[in-house]
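One chain of protein is taken out of this complex; the other chains stay put.
The block that comes next holds subunit A.
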Amino acid sequence: MAECRSMTVARSTSRETRTHFKVITYMLESGTKLQMDSVPMATACLIYHRFFKECLLENHDPYLIASSSIYLAAKVCEQQIRLRDILNVCYRTLHTDRPPLEINDEYWELRESLANCELLMLRVLKFQIAFELPHKYLLHYLVSLKDWLSPSVWADTPIAKTAWALLRDSYHSDLCLRVKPQHLAVTVLYFSLQCNGVGVPFNDDADKQWWQVFCEDIVESKIQSIIVELINMYAMEMNV
């Protein structure tokens, strides 16, 4: 009996995870169309994940929560995006087969839902919608790493590009909530170096591993476990 229950929980959890994956993909696509910067976009994903840490998925329309997360993140990061633009872009991203939203009853209804959803989310999140993100750490680490590597290696391999892409993709899961921003930044850089087959010069002879220079409280096993989660997330993409 207990086994059955745990299987049901596992099934529903993976179903939830897949739903969140799809919704975050929709958010990132909408954010790109709205020309949102990476920090507001990451903030939007964090707001979304934090909301569903507090509330059950079955009680809420995840796409409405996602659109509202974009709206709140743009506001808190002071990237001015008008509510009507968010509405139009999100609607078109979600309903690719439909004509653009006209200013009719449906438009006003959606606008009302989004405005009410903002209030609900603020209350659920206790108005805490500003976060420390890994972005500033990754930028700092990349600048240092560039000085350590030879100019030709840096020019010929997309280390930075891969790291930023990995970081952006990590927001498909709730890793960003569970992992310290410094740890996530170190991990995507480590993974990027692995993917590009680049080693940090003199690392084997050094007193400290390169990642410990950046972040003293991280160990390699922690990095590996985060990488496993990232790989599992990419594997899930095939099934979504």
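Basically, a residue touches a chain if its C-beta (ideal position, glycine included) is under 8 Å from a C-beta of that chain, and two chains touch if they have at least 3 such contacts; residues count from 1.
Here is the rule we use: contacts and distances are computed from a predicted model.
> Given the options "GPI-anchor transamidase", "Proteasome subunit alpha type", "cysteine desulfurase" or "Cyclin-dependent kinase 6-like", say which is the protein name UniProt records for the missing chain.
"Cyclin-dependent kinase 6-like"
> Would you indicate which residue among A:L64, A:L94, A:V200 or A:M233 is in contact with the undisplayed chain?
With A:L64, A:L94, A:V200 or A:M233 as choices, the missing chain is touched by A:L64.
> Which is it among A:N116, A:S144 or A:Q224 that touches the chain not included here?
Of the listed residues, the one touching the omitted chain is A:N116.
> For the full complex, which residue in A:K53, A:R82 or A:R178 touches the chain that was left out?
A:R82
> Mind listing the subunit A residues that contact the chain we can't see here?
For subunit A, the residues touching the absent chain are 59-60, 64, 71-72, 75-76, 78, 82-83, 113, 115-120, 122-123, 126-130.
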